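The structure under discussion is supplied below as C-alpha cells; questions concerning it will follow.
The other protein chains are all here in position, but one chain of the complex has been omitted.
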Amino acid sequence: MVGGGEGSFIGPVHRMAAQLDGRIELVCGAFSSDPERSRRSGVDLYGLSAASSYADYEQMFAQQAAKPVGERMDFVTIVTPNHLHFPVAQAALNAGFHVVCDKPVTHRLQDALHLRALVERTGLHFAVTYNYTGYPMVQEARELVRSGALGAIRRINCEYLQGWLAADLDNKQANWRVDPDQAGVAGCFSDIGSHAENLIAYISGEELDMVAADLNRFVPGRRLDDDGNVLLRFGSGARGVMCASQIAVGEENNLHLRIYGEHGSIEWAQMEPNTLLVRLADGSTQVRRTGSAGVSPAAQSITRLPAGHPEGYLEAFATVYGRFADAIGSGVASGNRAVNYPTIDDGVASLRFISCVVESSERDGAWVSTHEEAAT
Amino acid sequence: MVGGGEGSFIGPVHRMAAQLDGRIELVCGAFSSDPERSRRSGVDLYGLSAASSYADYEQMFAQQAAKPVGERMDFVTIVTPNHLHFPVAQAALNAGFHVVCDKPVTHRLQDALHLRALVERTGLHFAVTYNYTGYPMVQEARELVRSGALGAIRRINCEYLQGWLAADLDNKQANWRVDPDQAGVAGCFSDIGSHAENLIAYISGEELDMVAADLNRFVPGRRLDDDGNVLLRFGSGARGVMCASQIAVGEENNLHLRIYGEHGSIEWAQMEPNTLLVRLADGSTQVRRTGSAGVSPAAQSITRLPAGHPEGYLEAFATVYGRFADAIGSGVASGNRAVNYPTIDDGVASLRFISCVVESSERDGAWVSTHEEAAT
Amino acid sequence: MVGGGEGSFIGPVHRMAAQLDGRIELVCGAFSSDPERSRRSGVDLYGLSAASSYADYEQMFAQQAAKPVGERMDFVTIVTPNHLHFPVAQAALNAGFHVVCDKPVTHRLQDALHLRALVERTGLHFAVTYNYTGYPMVQEARELVRSGALGAIRRINCEYLQGWLAADLDNKQANWRVDPDQAGVAGCFSDIGSHAENLIAYISGEELDMVAADLNRFVPGRRLDDDGNVLLRFGSGARGVMCASQIAVGEENNLHLRIYGEHGSIEWAQMEPNTLLVRLADGSTQVRRTGSAGVSPAAQSITRLPAGHPEGYLEAFATVYGRFADAIGSGVASGNRAVNYPTIDDGVASLRFISCVVESSERDGAWVSTHEEAAT
Partner (left out) sequence: MVGGGEGSFIGPVHRMAAQLDGRIELVCGAFSSDPERSRRSGVDLYGLSAASSYADYEQMFAQQAAKPVGERMDFVTIVTPNHLHFPVAQAALNAGFHVVCDKPVTHRLQDALHLRALVERTGLHFAVTYNYTGYPMVQEARELVRSGALGAIRRINCEYLQGWLAADLDNKQANWRVDPDQAGVAGCFSDIGSHAENLIAYISGEELDMVAADLNRFVPGRRLDDDGNVLLRFGSGARGVMCASQIAVGEENNLHLRIYGEHGSIEWAQMEPNTLLVRLADGSTQVRRTGSAGVSPAAQSITRLPAGHPEGYLEAFATVYGRFADAIGSGVASGNRAVNYPTIDDGVASLRFISCVVESSERDGAWVSTHEEAAT
C-alpha cells in the first residue's frame, strides 16, 4: 500500500475491503512521505513489522522487486491524494507490479492517458476502485439494462450529494480535496462526480457525447467546485442530468441513479444498496433484493450473505478487490475481455468527463464534446 | 364551471375539491363547446338541472350577470384545455366575475400579461390552481425556509416526473397536451414544469434569474417537448436544476423538491405528501408530519384531520378553493396582501418561465434571462 | 345526522366523506342533546337552516318521517358517542330510515344483536363505517387473498397503534372513549381494535375461532384498556396476533396488516394507503399502487384519481358512503348479496370480538371462543 497513513479514511477501507474475503493480505506499505509517520502507521495502524513499513514507495518497489516471486508483494494499492496517483502508479508499473489505484486515477487527463499506454505495454493489471460497481444490485441493474428489458434508454438521472464540505473545514480529508494542486482541475466533480459518471457508464453502457455544466463554489475562498449540475447527451440520443454536491447540507453519501427506457425504468440508491426498483410500462413495480431468489447469477456471484443480511460499502469494495484477485490469479493479461474490475479505461473516461465538465462550466455552460479526439 | 365535460379528468377534481369543505357549490356550467354534450355533462355528471347547463360560456356569463347578486354565481372556474383559458377568463372578468383558472393560466405569455392588467383594473379575484401549494407540508416548508432556518439558499432540486405519455396515446387527456394549438409553446414544461416552477417559488421565495434548458421530444411525431432538464440560476446566487418528464416510464406523479441552505435542507415529495424531512447541519434529521404537534400554525390551519389520517391531492386542491373563498368572502380586492391563493402573478411567472425554457432550448441551452424586461 | 356537534372530530369527517362524490347532501341534523348547541352546530358548522337543526333526534325522525318521500331525508347517520348508537339506531330503523352508524355499532353485544334482528325484519340498509375498507389497496388485497394467490393463510399480523392517549387528556375526544358508560366494555379495543378485527376479516375472509388477550391500562386512573395484545386462532388453522394501543407514544394512526400464506404474503399500512406490497414464494416482490395499470377492476372502481395523486382517509370513507348510496339507490333489501358496504353483521362480529377479548383478559389470557353460541 502506498498512502493510507494515520488519519486516512480510505487506507483502512482498502485494507478491510482487500482482506474481507480472506484472499489478500497487506504485507508492506509506504504509508506516508514522512518516514517516521510511515513506520508508525505500518506498525500501529496496520500491525506490520517496522521492516515492512517503508520510508518511501521507491524504496519499497525496489526492495520488493528484488525478491523472488512468491515472496514479494503481488500488487500495489495506491491510496494517496490524487496528485500522487500518477507518479506512484507509473513507478509501480515500471517496477513490474500490478496496481489498484483509488479514483480519480490521476490528476490530469494527460497523465491518465500515459498510464493507459503503460498498462497496454506491460500487460499488467490496473484497477481503479470505482467501488460502487461492486454492489450486487448495481450488477443486477447492469444485467437488466443490458438485456434490453428497458428498451432504448431515454433519460438518466444521477445524483451524488454530500453535505460534509458545506462549511470551511480544516482537516486532512477536506484540505486536499479542495486544493487544486492535490485534487486536480475539479473538486466535487473529481471526488464524487467521477463515481457518478462511472456508475452511469457501468450500468447503462451508454456512451456520453456532450456535457453542459454549471459548477459552483459556494464556500467563500474555495478554489475548486463544491457543487454543480451537468446536462448530459449520449450518443444514442438518450439525455440526462448529473447533480453532484459536497455542500448539500443533510446529505450523507447519496449516490442515486435512475435510468428510464422505452419500456421500463430502474432506480438504485447507494444508501439502501440492497434494493433495486424495477418499474415496467405495464404499471408493475418489482423490488429486487440482494440475495433473493430470482436475481441474476452475476449478482448472486458477488453476494456473500442470504437475503436480508445487509451487505454494505465494504463488501462492495471487497468485490472490486476480489475481481482484481481473480484476474491476477487467472494469469490473463490486463487487456483480456474476461477482466471485470474497473480498468484504466474507466479511469481515463472519468478524467475526460471531469475535464469536459470543467471546460463547459468555464465557457458558461456551452456544450462540450467528450469524444477522445475532441477532448485531448 | 367552464369546461370539464364528459371524459375530463380535471373537471370532477375541481368539483370535488371546491365542495369538500362545504362552502362552495357548483350551480351552473358550460361544460363543452358542444351544447348537447354540455347539457349531458351537467345533468349526468354534475347533477345539475338542464337549465343550469349552458350551451356556451358567453351565454352563461350574460344570463348569470343579469341576475341579482345573491342569486347569481359568485365566481367562474375554468377547466378547459389551455388555449381556451384566455378568452374565457377575459370574458368572465369583463362580465364582473371572479375567476379560478387551471394552470397554465394562458397559452401565451402575452395573454397572461393582458389578464394581469385586467385583474388589476377590475380588482376581481383571480386564482390559478397551483394546487400543490395547498398541502400542509408545503406550507410547513415555506414557513421554515422563509424563517431563515436553513440560512442562505444554495441549491434547489425539483423534479416532476410522469410516465403516462411514454408511448403515443390517443385519448382526450393526451391529445390536447401534445398539440401546440391547444397546449401552447411547451408540452411537458407547460403541463407539469409550470407546477415545479411555482412550487420552487412558493416555498423558497427565490427569484429566478436565468435558465438553460435541454428539452426533448422522445415519442416519434410528438410536436412538443415530453421531457427536459433545466439549469437554474437565482438572483440570490442560489443554483438549481429542474427535471420534468412525461416519458419517465414507471413514474406516476413524482413531484419532488429539495432545498439546501447553508444551515439545513428540506425534502418533500408529493406522492407522500404528509411528510417533510428537515435536515440540519448538526447532523440531525427531523420528520415533520401533517397534523402532528409542533408544526406551524399556518400548516395546521389547512389540516383537516388528525395526524396519521392521510390527506391527499383533493384536500390540497380544496385548500386553494378555500383560500379563494376566504378572499371573496372577506371583501378585499385582489391586490390585497392578505390574499394567499396562487394569483395571476404566479400565472404570469410560470408563463415567463415556460417561454424562457423554450427559448433556451431552441438556442441549444444558452442562458436566458427570466426578468420581465428581458422576456417580454 | 345525529351527533357531530361543535368539537366533534367525526361529524365533519362524515359530512365531507358523504358529500365528496356529489351524491349525498346533509339536509338536517340533531347535532347535540343540548337544543341550542344543536342549532348552533347546524347553522355555524354545517351551514344548515335553524329549522333543519333539530333539538333532538326523536323530533327529527318524527318530523322527517311525516314528509312525503322525496322531500324527507333518505337515511340517518349516527356519529354520537358509542353508548347512544343503539337507541338512536333503533329509533331510526323503527321510523323507517336507513342508517349509517359509526363503529362500534353499539355499546354492548346484546344491543348489536337486537339491531341485527331489526335490520333483518325491516329490510332497511344499515352500514357501519369501517371506513378503512374503502381504500383501493385494501380492496386489492381482498381480491388477491380471496383469489387464492397466497395459498392457505398461515399467519396474520395486525396492529393498530396510536399514541394520543399516552397521557391523561381532558378533552371531549378523549373523555368519552375512556368512560365505560359511554364507550362500552373496552376502550382501545373498542375504539380501534374493532377496526383491526374488521380489516382482518374483510381482507382475509378468515373466521376467527379463539382469542387470548392481555389488555392493559397504563395511564393511572384509566378505567378501560388503553393498550393490549391478542393472540388469534382462526378456524382454518391460521394463527395471528393483534396489537392495539393508544399509549404508543409517537404512533399517529398506524393500522398495519400483514397476511402470510403458503405461497405469498401481503403488507398494507394505512398511513401509506396507496401502496400494497405483495411478496411471493419465488422471492419476487411487487408493489401495487392505487390507480396504476394492472390493479383489479374492483380496486379501480373505487379510485378517483390517476396513480400518484394521493387519495387518503376521506376518500376511503367516502367510498363506504358511495357503496351505501348505491345500495339504497338500487332498491335491493339490506340482506342482498350485492351489498358491499360494511353491514350490521360486521358490527356484530366486532362486538363479539371485543367482548371475547375483554373476557379473555379478565381470565388472565385464557383462550375464549368467538363463536356465536359460545359468546352470547
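Think of it as A, B and C in the order they're written, each chain with its own count starting at 1.
Throughout what follows, contacts are C-beta pairs under 8 Å (C-beta built on N, C-alpha and C of every residue); 3 or more make two chains touch, one makes a residue touch a chain.
Nothing here was measured: the structure is a model prediction, and the numbers come from that model.
Visitor: Out of A:Glu140, A:Glu197, A:Glu315 or A:Asp346, which residue would touch the omitted chain in the full complex?
Guide: A:Glu315
Visitor: Among B:Ala66, B:Val287 or B:Ala338, which one is in touch with the chain left out?
Guide: Going through B:Ala66, B:Val287 or B:Ala338 one by one, B:Val287 is the residue touching the chain not shown.
Visitor: Kindly note down the residues of chain C that lie in touch with the hidden chain.
Guide: 150, 154-155, 157, 159, 163, 166-167, 212, 214, 216, 218, 227, 229, 231, 233, 239-241, 243, 245, 247-251, 260-265, 279-281, 285, 364-365, 367
Visitor: List the chain A residues touching the unshown chain?
Guide: Residues 9, 12-13, 15-16, 19-23, 26, 46-47, 162, 164, 251-254, 270-274, 289, 291-292, 304-315 of chain A touch the chain that is not shown.
Visitor: By the contact criterion defined above, which parts of chain B meet the unshown chain? Give residue numbers in ascending order.
Guide: 277, 282-289, 292-295, 307
Quick note on the criterion: only the chains that are shown with their structure count from here on.
Visitor: Which chain lies the greatest distance away from chain B when centres are computed from Cα atoms alone?
Guide: A
Visitor: So which chain ends up in the middle if you average the CA atoms?
Guide: Centre-most chain by C-alpha means: B.
Visitor: With centres defined as the mean C-alpha position, give me the chain A-chain C separation in Å.
Guide: Computed value for the inter-centroid distance: 55 Å.
Visitor: What whole-Å value do you get for the distance between chain A and chain B if each is reduced to the mean of its CA atoms?
Guide: Using C-alpha averages as centres, the distance is 42 Å.
Visitor: From the C-alpha centre of chain B to that of chain C, how far is it in Å?
Guide: Taking the average C-alpha coordinate of chain B and of chain C, the gap between them is 36 Å.
Visitor: At which residue positions does chain B touch at least two other chains?
Guide: Answer for chain B, listing residues that touch two or more other chains: 251.
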